[in-house]
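Every protein chain but one is kept in place in this view of the complex.
Right, subunit A next:
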Amino acid sequence: MGSSTSSAPVVHLDSPAEIPPEDRLHARSHPMRWVTGALVLVVLGFLVLSFARGQIDWGVVRGFLTAQKILSGFAQTILISVLAMLIGIALGTCFAVMRLSANPVVSTIAWLYVWLFRGTPVLLQLMMWFNLSLIFPTLGVPGLFQAQTINVVTPFVAALLGLGINEGAYLTEVIRGGILSVDAGQTEAASALGLSRRTALAKVVLPQAMPAIIPPIGNEAIGMLKTSSLAATISYTEILTNAQQIYYVNGKVMELLIVAAFWYLVATSVTSVGQYYLERRFHRSAVRRRSAADQIVTAALARLRRAAR
């Protein structure tokens, strides 16, 4: 340091308010953020305006938003997404543990599962489940029970199997990565105490893998809400199928697609909020950089909660 810089006086203060203004240090100002923010607002305003002036019958949109057929389709979308996600998480956990097994047979089976179901399009898998009856007309265990495949593998079951098993392959990799992110010393400490591998996994390793697992599972859940629309191709009646059926009759194509988009956004937004709280729960110690929108939403939620009390 040169002698020209006078050293700051050493003072002991009880509160920051006592710091004299000339001694205060200031945060850097960011003028460009205001400029870009204003630009974005202009573009957004333009977009909103053009949609409002476009040839969209907003009355139809409003009318069909809560139409029975749309709402029941939305319920089907939620149902299949939640169930397929649960199947995916169960399979993913199971196969992730298998892939990490010391038993080469077991880990190879898990590797094959991921290879097969991650390596082919989910649309193709859905179609294969749906058409299972072409190769296996009947299902069952000889002598125990027997059933017509067509009666067992309904569009719902085919969609559930297709989406759930495909999701499981992706989550296998996510959960395996999470488990590997936990320090090996943790498993050793658990083993040294005499805990079984299963207990060590459930009580020591998986809880610590959660911060690494939850964000991608949240992304996958949001992806699933949208991917479930592929089930329309195997005549599972979810929201997009129903919207299509309505616009085939009344010709209001864009209006009904906007209705469907609205409900997808509702579902994905709720999922994001859930993901946010889960992340916070499993990541108590981490200080995270949050976006402005995120901060506004949390502040609003907090205010709502206070008002409710």
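We adopt the following convention: a contact is a pair of C-beta atoms (placed from the backbone, for glycine too) under 8 Å apart; a residue touches a chain by one contact, two chains touch by 3 or more; residues count from 1.
Here is the rule we go by: contacts and distances are computed from a predicted model.
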UniProt lists the protein of the undisplayed chain, choosing from "Succinate dehydrogenase/fumarate reductase iron-sulfur subunit", "ATP-binding protein", "ATP-dependent DNA helicase RecQ" or "Anti-sigma F factor antagonist", as "ATP-binding protein"
One chain isn't shown here. Among A:Q208, A:T237 or A:T298, which residue touches it? A:Q208
Considering the whole complex, which of A:N151, A:S196 or A:S269 touches the chain not shown? A:S196
What is the set of subunit A residues that contact the non-displayed chain in the whole complex? 183, 185-186, 188-197, 199, 203-204, 207-208, 285
